[in-house]
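Take a look at this one; I'll ask things after.
Removed: one protein chain of the complex. Kept in place: all other protein chains.
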Amino acid sequence: MASQPPTMLEFDDIQHIVLTRVPAITGRYEFLSFGEPSRGRRWLAGIIEKIESAQAAAARMEAQNRWVSVAFTWTGLRALGLNEASLASFPEEFRQGMPARWQVLGDTGANHPDHWIEGISGPELHAIAILFARNATERQRSTQEHQAYLARTPGVKILSSLDIDAIPPFDYARDHFGYRDRLSQLEIEGTGIEPTPGSGPPIKAGEFILGYPDEDGPPVGLPQPDILSRNGTYMAYRRLQEHVGAFREFLRTHGDTPEEQEWVAAKLMGRWRSGAPLALAPDKDDPGLAADPQRNNNFTYAKSDPYGYATPLGSHIRRMNPRDTAVNMQRRRMIRRGATYGPPLAEDAPEDGVDRGVAAFVLCASLVRQFEFAQNVWINDPNFHELGNDRDPIIGAQDGTFDMTIPKRPVRRKIRGLPAFTTVRSGAYFFLPGIGALRYLATLSESGR
Amino acid sequence: MNVPADAGLQPAAMAIPEEGYFQLEQGRYGPIFPRTPANYGFTIIAKIKPGTADAIRAYGKVLEKIVRDDPHAFAVLQLHYLRWVLFNIEDKTFFMYQGIFDTDFDKYTEDAVALFHKLGVDTVFENLEEFPADWKTNVPAFIKFVRDHQCPSFLEYGEYPYAPSAEIKKALAVKRALSVMLDETQ
Partner (left out) sequence: MSPDDLSGSTRRAFLGSATAATALTLASSAGAEQTPTMVHGPDPTKLAQLKTNPAAEPPSAPKPGDWTKPSAMAIPKEGYFQLEQGRYGPIFPRTPANYGFTIIAKIKPGREATVREYGGTIEKAVREQPDVLAPLRLHYLRWVIFDVGSGPHFMYQGIFDTDFDKYLEDAVALFVKTGINTVFVNLEGWPDDWKTNVPAVIKFFRDHQRPSFLEYGEYPYVSADEVKKALRVKGALSAMLDQMQ
């Protein structure tokens, strides 16, 4: 019989990545494959001490220079030796894995898993080790330390790896298109942190962390045994290449002056590149507004902008968070982590063909209900908000046949045939266990229990 | 029943008694079924003769082609929507004809009979159990069959209640004309 769900968050058992943002500007993802189960368990046993809980990370934040997280695919759990009954208790979409869900996610054309790189679309992907580092020196040191560790734990190999780097200047997070990032922050009930104005009420922990009540009530259908699922969560990994040259070319095509180009960029995203929301700054950018967390997220749509004259109905932020124009919103929120990768492209430099983009994680308690819903219903449905032929202009699957509708008086502006500014290059579904669950997995016996 | 003044502007729902009407009002072939927020309509369910499912299903393609060749073929029926379904309950298979339309039950049935006859697809009904043998000449028997197999709703809801399809098509045309006009002024 399932134990009573805890009412207080067990900060000492939740991996830090779920609840904290760390002061890292570099990092590395390593995608791993385990040979034989006892080898995988041995590797895991030695690495657990490097994985900080949210409590430990918060306590040591100033002194710490690197942060490690570990998560497993479904085949990875099997590769560690987890028994079949437990494996069967995981949700369907997680068991299928992200490549098999391509149709649900809209990963068509150039985004299809057949074209993915990184070599992680098959069942041999078992785990990811995520490193965030305060600086490049620390990343190098940690990477070497892990290499040395792998040499001591034969039977575990790296399928591929990716270095991540923030884009300078480091005053705030930005992506390769120049948009400021991380402005919409949800807060979880029980962390004691109040959400910034406009971010919505705190969300029940169970929406993001297994074992706690969610917005519908007590947790149900958790993977078994309890020790395995408690304080864990699911993590969708998405690597999106950003075609910066195409993006800049597009702005130049549709805006005659730098001001007009910024306006077009703002209409695609829903915020000016500074981060100021169109909802509050519909005609002109306002960097001061962008920098003020008490104001930069404090807006809704239903009454003040139902037709999308300020924030277009199909713009990226309005799709990713329809706020008060959608129902059931408290069941649709997601935690986002991750970073950019690849060298920035200088403002006046032509497209150089170098791979650059974002390599992000979406954390949630139900991939099908939260992550897949957003992909399927908000990002890639051409009929979102009755637009008819519009997908998300930034991360939707664009093949040159979809439009961007910009509501305007008297007649809306429709940009036809949007090019693809991003392409999905890789992805996977992971399960991110709590610390106790990591220990459980590391000490599975030969019978898988 | 009177259509309310603000009809068509707010969704509405109506619960309907078991008989399918609120008070008995005699129509030409039987009681009159009232207009609801989903206009007029019916749900006809009839058991199919064994082995006829595929033949019935094939009529789907026939009707699809008829409408493709002449989109206004069904205009007389004043339809909004029509759906034909084949379904099983236990080991028996049934045909269902769902229609939402703007003309009353009896007039619709007469018009439908005449139309299907004209189009040559009335033969689909011969696959239904209890269908009258003299249907070709006995239209009232056809209508009685339809009435006998009608399953009235006990709840109907319309998002744009009481708006007839002709009105809707006119409104769509007006909106499009306005849109074109605005485009021209760009």
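A few remarks follow.
Should a chain be cited, it is by its letter among A and B, assigned in written order, with residues numbered from 1 in that chain.
Heads up, the rule we're going with is that a contact is a pair of C-beta atoms (placed from the backbone, for glycine too) under 8 Å apart; a residue touches a chain by one contact, two chains touch by 3 or more.
The structure displayed is predicted, hence computed values, not measured ones.
When the full complex is taken into account, the listed residue touching the unshown chain is B:Glu159, out of B:Glu25, B:Glu159 or B:Asp183.
For chain B, the residues touching the absent chain in the complete assembly are 8-16, 18-19, 38, 41, 43, 45, 47, 49-52, 54-68, 71-72, 74-75, 79-87, 89-92, 94, 96, 98, 100, 120-121, 123-124, 126-127, 129-133, 144, 148-149, 151-160, 163, 165, 167-176, 178. In the full complex, the hidden chain is touched by chain A at residues 93, 101, 103-104, 216-218, 220-221, 327-328, 331, 368-369, 372-373, 376-377, 381, 383, 386, 388-389.
Simple rule for what comes next: only the chains that are shown with their structure count from here on.
Here the CA centre of chain A is 49 Å from the CA centre of chain B. Listed in rising order, the residues of chain B touching chain A in the complex are 179, 182-183, 185-186.
Put simply, chain A touches chain B in their complex at residues 410-411.
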